[in-house]
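My questions will all concern the structure given below.
Note that one protein chain of the assembly has been removed; the remaining protein chains are unaltered in position.
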């Protein structure tokens, strides 16, 4: 080829390659964000079941619909307003330190994958609170706090900490000091925020009736959740989701080594969770002699929350201490809250605020470049170790200031909200409803309607004069003969009929006949008289 | 370098780059499709639990095995025959408009990721129907419709709408009119198809016994599902899956902007679902004063179904109307079906056919390039607005024709199937089995065998003369002393024993002793006599 042709060819190749690299990077980044966001979205199901398992059956539908609506209300609020505050632009630089104000309703914005990823984070922040106010929060109150967190509280924090123009993200630069808010996946802006609001809400709302009986020793009055398996299911889903939460926070796959950071973040997350859980489990066993599942699960989650801030640059040994610390902090805070007779049914404060705060701290103490490394340099007499010490402590100080700012902001916005709701009587359901359960009155849907339980094969047996204690029934004749084993156990329906009988002795009220089995008396009779053995 | 060397080097680079781009694009596309298909596959679990929660406990095993087998039967049918009809080639162009007929058993086909992705769609189409025929469908009937949907009904529709040779995909070109069937993720070929078959099946099969009592006012006879949490679990999983369903339908990451379309599709899906749910929730609350979880969930799903057709090119504001429309259509259809005394336990018709039809319409009305945009152009007096109007209405018309074709095809194939099954008595289980539940007779597996419940620590207490109302038991001595708290509550087993007692009053049948606790009387005695405190 001639030089001219060569040049043309080379330029063409350059252009093509650049376009491929650009498009493909965009596409893969977007795919990465979307798939991680998907799994984080599924954490809503995790929260729903963790909480459903921890409430009494009479409030199950209530807690489930709240968790379901969380993600739906937040998408509306965050799409309409929240995103604009968090990541919108501001012409005014000073305003820009605190809030953005463009791209309302995503107008003119097309980086959809980033929006989607941020949305699932906002939904997480809002959903944390539902645990703290479980079993007594008014529906109106729930909608209000959900909207305000997703449109104001969290978006502002995200702007401060994660938008490059935010004041926390900008930090302070002076001499060797160059602090920037360091919170990889949201120990602070999500979990500390959600946890702080949880404590506030639980405190203002007051404990559930019967939560703190006068006689402290009387454990028989403890309010228990109705299903350990549901709580465990929620916990498993949350662990699954947390790995995506922290891994996905890398946010792109464009830079050298991004992929390995994703993996490192996931490993640190599971390690932190493991050490937090094992620490708690051992301490608890030492104290009470029981291997507790529910609290170990909470401890594990608090370890994962703590790992959010620094999991991208923590060496794996560091996660041991992040986890151990989170486990102990969770232990201490959950007991403290109980001591103050604040009723936080899911330990949302202890898990998320405790874990979140320790996450922010540990990110500047244990993670690479943190105080531990500075001290090591100092001890080993490395060059510039004095500057390193100064810089790392400054960073820790900045993290503390930011943590404080997050707490104050969350409380300053939410306190009036809850106070007003209390004033107008929309904070908490009336006593009668709380005592008798929210499901029937508020939602009209019992979680487990007794009517839907039980089978009728025993009645069938009786109708055909079969022996009740037989285990095998033959139906049909000859070749068509089939065997049905009936275990001599009782359907809940039968139990209900026992109630009928016993009930009549005490208070002779004639209950309406359940029609689960047969629609009318006639039908019942007909069905049994006409029973045709060959038809089955 | 010399020009010759340069040329050689350049050519080498070109070749290498081209190979990298080709291989890597292939690999990443395949990874994308597989990971989305994986999550869509998990929707089978979502359908299973949505339906399990909505049936009575006596039919739980039945509905679960049907949903489990759905995906297994469909992989066999779709692999053997379905794929060939949908995406196989046809030498004859006219035949090719309607069906393909090569690559049976995937012979000679190697784009496995596309097959895998299409398979999970086929499984979805089949599984929709199981909700409509719940609690009364014969197993043989279920296997038959499952096979026929996955091998004939759905594959033909996929061919028509999604194979480039299909008649719906080809559409009509004439002047400014250039219609093509526009159904991004299957509002029509999957959901409208599944929904239409659901209505047909529910109608032919007739309502469950007791579903429509003579006395309309009598709500106490309503058939309720046995577990709201299971229904909610299913709903959460389906929402999770729907995002992959719609996002994954982009089908590749090779073109500029594909990644952002994935994200846009997901955002539109969740927005549609949110607006459908909130709309329904508010209307329902206005009418009945209750915040219903189960129906809100259905409305949310119907919004997501509606978003399938146009979520890739809908602007986010458009999803508001897709959602509101879907919520109201679901509301109307579910009541209409009820009015006609057709028993569709899961509202499969209202959710999937209603949502699906509105999806097809909205894709040509609200989505970019739709009628709304044409009207806007007309009003603002843009150039060619007349042609735009004409083209967009033609598109709407074509969508309607295709929707009609989908419905007619689905019914024409399935009606004879159900009619024949009815004729030979294999459509519906016999009355006795329906009344007493399918689990025991058909599957021999009770969902919750009473025998498996309860613990024996109360008996333990009695055996050791402990006070029954004590809350603390000390076991062992000295250092080995351990505390066990026993709450004064009742095990279901104890309840069962109550039944025994009460039962004896009414009908003196001696039930067989449950041996959950001890295998034999002797063992029981021995165990309690030999109780060795130091061993625990």
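Per-chain residue numbering starts at 1, and chain names A and B are given in the order in which the chains are listed.
Just so we're on the same page, contacts are C-beta pairs under 8 Å (C-beta built on N, C-alpha and C of every residue); 3 or more make two chains touch, one makes a residue touch a chain.
These numbers were taken from a predicted model, which means no experiment stands behind them.
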item	value
Residue of A:69, A:149 or A:244 touching the missing chain in the full complex	A:244
Sole residue of A:77, A:354 or A:437 that reaches the chain not shown, by the stated touch rule	A:437
Touching residues on chain A - with respect to the absent chain	3, 6-7, 10, 13-14, 17, 21, 24-25, 28, 32, 35, 39, 56-58, 209-210, 213-214, 220-221, 223-229, 232-233, 235-237, 239-240, 243-244, 247, 253-260, 262-264, 266-267, 270-271, 273-275, 277-278, 281, 288, 290-294, 296-297, 300, 316-317, 425, 430-433, 435-437, 439-441, 444, 446, 449-451, 471, 482-483, 485, 487-488, 495-496, 498-499, 502-503, 505-506, 509-512, 514
Contact footprint on chain B, counting only the chain that is left out	1-3, 6, 9-10, 13, 16-17, 19-20, 23-24, 26-31, 33-35, 37-38, 41-42, 44-45, 48-49, 52, 60-61, 64-65, 68-69, 71-73, 75-76, 79, 105-106, 110-113, 115-116, 119, 139, 218-220, 227, 230, 233, 288-289, 442-449, 451-457, 459-460, 468-469, 484-492, 494-495, 498, 501-502, 512, 515-520, 523, 527, 531-532, 535-536
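Note that in this section only the chains that are shown with their structure count from here on.
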item	value
Distance from the mean Cα position of chain B to that of chain A, given in whole angstrom	24
